[in-house]
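Removed: one protein chain of the complex. Kept in place: all other protein chains.
What follows is subunit A.
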Amino acid sequence: MIKEFRKNRMLFLMMVPSVVYFFLLCYLPMAGTVLAFKSYRFDKGIFGSPWAGLANFEFFFRSGKALLVTSNTVLYNAAFIVSGLVLQLAVAIVIAEMGGRFIKKAAQSILLFPFFLSWVVVGAIVYNLFNYDYGYLNVLLQAMGLPQQDFYSSPGWWKYILLFFNNWKYVGYNSLIYLAAIIGIDRSLYEAAAIDGANVFQRIRRITLPLIVPTTVIMVLLSIGNIFRGNFDLFYQLVGTNGLLYDATDVIDTFVFRSLLGSQDIGMSAATGLYQSVVCFVIILITNAIVRRVQPDYSLF
């Protein structure tokens, strides 16, 4: 241990800031989790407040929506992960294979741009595309002599709309990571393959894809770790307070926000936070165990 430390002094030193950061901002606050079991009083603080047992968890499960919103959260996130993975890989590979420097940079910038828009702005764009009275799509439908579509009262559309905008926003940014991995691949492999007569598809299948599997696995593991957390901004800004769509679009985070906005009960929000954390933790342990069993080198720990 000491030998190890002495040998890699510089590396340990480089790690100190992040260790301190995580200890102060992530490990210390974990003590605050007790709030989930407390009936919070402002004058007594977190540790002095009276215990509440499991009362803070009750509303979530009593609502009868715990199952619905949990499964919505997981299914949406699973769809985001799978579709995101495919699209991001595809974009990264296409950009890497592109010849012209100008086209390459232009394509990358265009794809990256939506990442810098806030969800509030995206929400406004979506509203102006889909609303009934003067939405762009409805104006178009009318002009073509087709009947108008009332998107905001038809839950069926929203799965696709949410999926589309989530990918639209993140594909450019996340593909950068895969692009970096691809650029890191030894060029001589491709040259050798070209000499052997491999065409572009064979090169992608036999060289690029196998070599970026570790990066891919880590990226997927990281996103699976958050599979029980709905992206609040996405769902709240795009759907808003439209009760008609809730069954199709409600995730844990939006549901909790709506239920507790009136009462502002800190204990109850801490309780749902803890619920999400525990399930996330279990999921990450399981996935990591599976990955380790299949290919030990790729697992996170």
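FYI, a residue touches a chain if its C-beta (ideal position, glycine included) is under 8 Å from a C-beta of that chain, and two chains touch if they have at least 3 such contacts; residues count from 1.
We adopt the following convention: contacts and distances are computed from a predicted model.
Q: Consult the UniProt record of the chain that does not appear here and report its protein name from "Extracellular solute-binding protein", "Na(+)-translocating NADH-quinone reductase subunit A", "Cytochrome c oxidase subunit 1" or "Roadblock/LAMTOR2 domain-containing protein".
A: "Extracellular solute-binding protein"
Q: For subunit A, which residues touch the unseen chain?
A: So the residues of subunit A touching the unseen chain are 4, 7-8, 11-12, 15, 18-19, 22, 25-33, 35-36, 39-48, 55, 58-59, 62-65, 123-124, 127, 131-133, 150, 152-153, 218, 222, 225-226, 240-244, 246-247, 255, 258-266, 268-270, 273-274, 276-277, 280-281, 284, 300-301.
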